[in-house]
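One structure is given below, represented as structure tokens, and several questions about it will come after.
Note that one protein chain of the assembly has been removed; the remaining protein chains are unaltered in position.
Every chain is named by a letter (A, B and C) in the order it is written, and numbering of its residues begins at 1.
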Amino acid sequence: MNAVTKPANTAALDRYRMMRRIRSFEERVGELFLKGESAGSMLHLSIGEEAVVGMTAAMQAGDTFTTHHRGHGVFIGRGGDPARMMAEIAGKEDGYCRGKGGSMHIADRALGHLGANAIVGGGIPHIVGAGLTYRNTRSGQISVAFFGDGAMSQGILYESMNMAALWHLPVIFCCINNQYGMGTRVDRSAGHRDFPGRAEAFGLNAMRADGADVEAVHDAARFLAGSAREGRPGFLEIDAYRFYGHARMDKSPYRTPEEEATGRARDPVANARARMAAEGLANTAELDAIDTEAGTEMDHALAHAIAATPPALATMFQDVYAPGTPAPRPHAARLMHVLGEGARA
Amino acid sequence: MNAVTKPANTAALDRYRMMRRIRSFEERVGELFLKGESAGSMLHLSIGEEAVVGMTAAMQAGDTFTTHHRGHGVFIGRGGDPARMMAEIAGKEDGYCRGKGGSMHIADRALGHLGANAIVGGGIPHIVGAGLTYRNTRSGQISVAFFGDGAMSQGILYESMNMAALWHLPVIFCCINNQYGMGTRVDRSAGHRDFPGRAEAFGLNAMRADGADVEAVHDAARFLAGSAREGRPGFLEIDAYRFYGHARMDKSPYRTPEEEATGRARDPVANARARMAAEGLANTAELDAIDTEAGTEMDHALAHAIAATPPALATMFQDVYAPGTPAPRPHAARLMHVLGEGARA
Amino acid sequence: MIESTYRDAIRQALLDAMAVDPSIILIGEEVGLYGGAYGVTKGLIDLYGPERVIDAPISEPAIVGAAVGAAMTGMRPVAELMYVDFIGMTMDQLANQAAKSRYMFGGQIGVPMVLRTQGGTGRSAAAQHSQSLEAWVMHTPGLRLVMPATVNDAYHLLRQSLTQADPVVFIEHKGLYTMKGALDVDTPDGAWGAPVTRRAGRDLVILSYSRMLHESLAAADRLAASGVEAEVIDLRCLNPLDMAPLIEAVKRTGRAMVVTEAVVTGSVASEVAARLSETCFDWLEEPILRLGGEDIPIPVSPALERGSIPSAQLIHDTARWLVTREAPEWAA
Partner (left out) sequence: MIESTYRDAIRQALLDAMAVDPSIILIGEEVGLYGGAYGVTKGLIDLYGPERVIDAPISEPAIVGAAVGAAMTGMRPVAELMYVDFIGMTMDQLANQAAKSRYMFGGQIGVPMVLRTQGGTGRSAAAQHSQSLEAWVMHTPGLRLVMPATVNDAYHLLRQSLTQADPVVFIEHKGLYTMKGALDVDTPDGAWGAPVTRRAGRDLVILSYSRMLHESLAAADRLAASGVEAEVIDLRCLNPLDMAPLIEAVKRTGRAMVVTEAVVTGSVASEVAARLSETCFDWLEEPILRLGGEDIPIPVSPALERGSIPSAQLIHDTARWLVTREAPEWAA
């Protein structure tokens, strides 16, 4: 289960391409919403957080993960199909979850995506369980929880970190600190702002990496993933910035234009592009081609999602329980039993 | 709201007396159970943990606190009336809670006891709320949560510590580490065993004190209480040993006689007695008198509890809601409405 | 009497209550600077300052627990859960602590707090942001449960909740915030704890609350067009629930249905139906019907979400069936 090792420069270019694809995808999600084609408005864009690719690229086939409500980027980083993702965000039948989950509940068992979660911190303990599985079966897999700085205030995170350390589990807690939980800047939610320090106090291998630099994230992630695979659980804080509002309706009135300008200047995509060019890994034309290709891919995903068909009404009763077990009885059927023919003595 | 400052030696003797009273009380609780007079068997004795008096003695009139299921000692330390406590443990009407709470749910609003809790960690966040009250009213009070090492695994503790630090609350988190949560020694529940380190990572003033030495606990507690009163929340680990089983039915088969012998040798009561004698604060006769007096007091408490009357059946419907609001309707009344006269057209 | 939205009425209730009772504090995520996820607490932090309008970290269990402790020590906290769907992680603090403290401690320590939250469908917010979980609360002695449906109730029931000596769980509906209606700050729709008849009728009683009240009233209008007169009663204060007026109405009409948005199994509708079935037995012409959310999680697809809860049309059809015994088309 070892990753195929590519020459470093190719891999860095791959990471750039992945970040660009994420950004393009998120931009299309914004369009989907503006066109009135998204299922609801609870769409959380990960623009500015693309350096998470440094972590996803340090994972291997077979590794699993959970994400939070802002998880599109992570999933694309792990190979998610943009067309099926977009269709899910539009609430369509051929979306990843048949139009039942939407943006906040995408999952893909085949790619190891154990599920996005709309409960802050909700997916974190699941990697503890996955870690137990991998520890017990000695499968060599790791499991990674991706969550925001907001989840640093959820008690279940500390319960989970303690278990991971106690049981020597092959897991990583990856905090994407975009400085905000909705309108609350992290200094207004954390009494003391040293997140790796907290993880260390629970016995984890803890690091912080610059979220404007995907390669720095990747270096930390590779180290942590290697340790995790040996049963030493890790914690990684990716220090990033949420470029836009919390969800599609939020204009972030609680922050200043200056702060936003400074934050957006910490752009992992632009930085990586500049670095590729500067280090001669790709020339401008090649980089432009990557960008264009990403845009085209995501245009197709958007078109696909809009064209796709919504689920039939009767599908709502499916998948409450496993196939083979009777589905919940619709009220119409129950009422017929009560008021219909034969209902009276 | 400053405590009356007594000469140090008198205060130390007072602390000794208090510890002795706690031990005698707990011994009588054991008798109550053996006589079949306790309400149930969920009785958790704090023998070995009497140095908590170092903390309770650092509190002032008006300060409040919550305790866990092993909270008799803490409450006696804050002035609890042993007769009413024992009556409550026996489930009697003139117990602190009219026979509704029992050993695990004693409270006394007048003495600042906001309640013992049978949910591990359940009472911890309440001091955050009390702290908000005292901060907002600038009353100068502090609030202290007493809990066991087991609660170090409850997420709500970390949520609470973070809030306390963030809001600069006058509170103290006091962990009585008796090395066990039921049959689980602390190294089997904590991935990394530095509890003050955890508190520090959340921004608290954190200390550990030797639970065999009430004066050491008191020194730490005084410092923390002083800081807390100024809005710097604290954490204190009292490093003690649970002399007996978890509850009255538990014979602790999971620990060795050697370990127990070593643990019980760390006896805060015996140590304080020896120290009083050695430092000439009291002679043997005086110390014996204190011990006898404590025993007599607790014999009376025991006798009182046994003689007291159980609550009348109808009291069960009282205090579900505040006085003045209708009590829940007993089923008998409901059934009469359904089956009794006038129930049929 | 002014026109107000449901949202503004709640805000006004908080604003007015805080003005007269300095012990009231708000604790919740985004209640301060942000003004509330749905804008309910907008501007309150400017009026009352950050000591009384407290932006909390995302720590629901400790938010509720802190409210309990503040209530025990003399404050009257209003804790806010952004979505009732998050109540799961707080059920210990709510049901074991807030609800039981007075009782366990023999009447010594009350917990006069309000837990404000909102629930329900209507925004394609999927399975973890669209639920109606009042049944968990109703099954917990010691808690009071209030769910306003009208603008006037949004104001008055909250004001009244803020005078209770015991914990009140106050559940708003996300689909009602922008609804407009009459607000008369001097005159409540009814007494605290009492149901209110929103429409008189002789043929059947529809019992409902929160947003489903409006679907029920719309259904009643349509029913009237075909000669069926439905009485519509708003339960408002679900626990403790004043049964007397409900029993009177059901005995009078002989037919009733209870309409809720929650998953019907184990719902408030089931409790009310069970109570009415036992007390009105001899007066009933037909069984008490329950209409509620389908027994499924809420899907994100707008069409599926809508299809999973009762509509005015479904209520109308079912009521008509109940009264006229003519089955609707979909029941073929």
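Note that contacts are C-beta pairs under 8 Å (C-beta built on N, C-alpha and C of every residue); 3 or more make two chains touch, one makes a residue touch a chain.
Computed from a predicted structure; not experimentally measured.
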Query raised in the report: Out of C:Ala13, C:Val40, C:Ala95 or C:Met113, which touches the unshown chain?
Result: C:Ala95
Report task. May I ask which residue of C:Pro141, C:Gly181 or C:Pro328 touches the chain that does not appear here? Result -> C:Pro141
Report summary line: Among the options C:Asp8, C:Asp55, C:Glu261 or C:Glu286, the absent chain makes contact with C:Glu286
Report summary line: Across the whole complex, the chain not displayed is touched by subunit B residues 39-42, 91-92, 99-105, 117-122, 150-151, 153-156, 181-184, 188-190, 254, 310-311, 313, 315-317, 320, 328-332, 335-336, 338-340
Query raised in the report: Residues of subunit A in contact with the chain that isn't shown?
Result: 64, 66, 95-101, 105-109, 114-115, 117, 119, 122-137, 143, 155-156, 159-160, 162-163, 166-167, 318-326, 328, 337-338, 343-345
Report task. With the missing chain put back, which residues of subunit C would touch it? List them for me. Result -> 61, 85-96, 99-100, 103-104, 126-128, 133, 135-136, 138-142, 239, 262-263, 265-271, 273-275, 277-279, 281, 284, 286-290, 295-297, 299
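Heads up, the rule we're going with is that only the chains that are shown with their structure count from here on.
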Query raised in the report: Approximately how many whole Å separate the CA-defined centres of subunit A and subunit B?
Result: 44
Query raised in the report: In whole angstrom, how far does the Cα centroid of subunit B sit from the Cα centroid of subunit C?
Result: 39
Query raised in the report: For subunit A and subunit C, what's the span in angstrom between their mean Cα positions?
Result: 34
Report task. Two or more other chains in contact with one residue: find those residues in subunit B. Result -> 155-156, 159, 162-163, 166-167
Query raised in the report: Taking each residue of subunit C in turn, which ones touch at least two of the other chains?
Result: 57, 59, 61-62
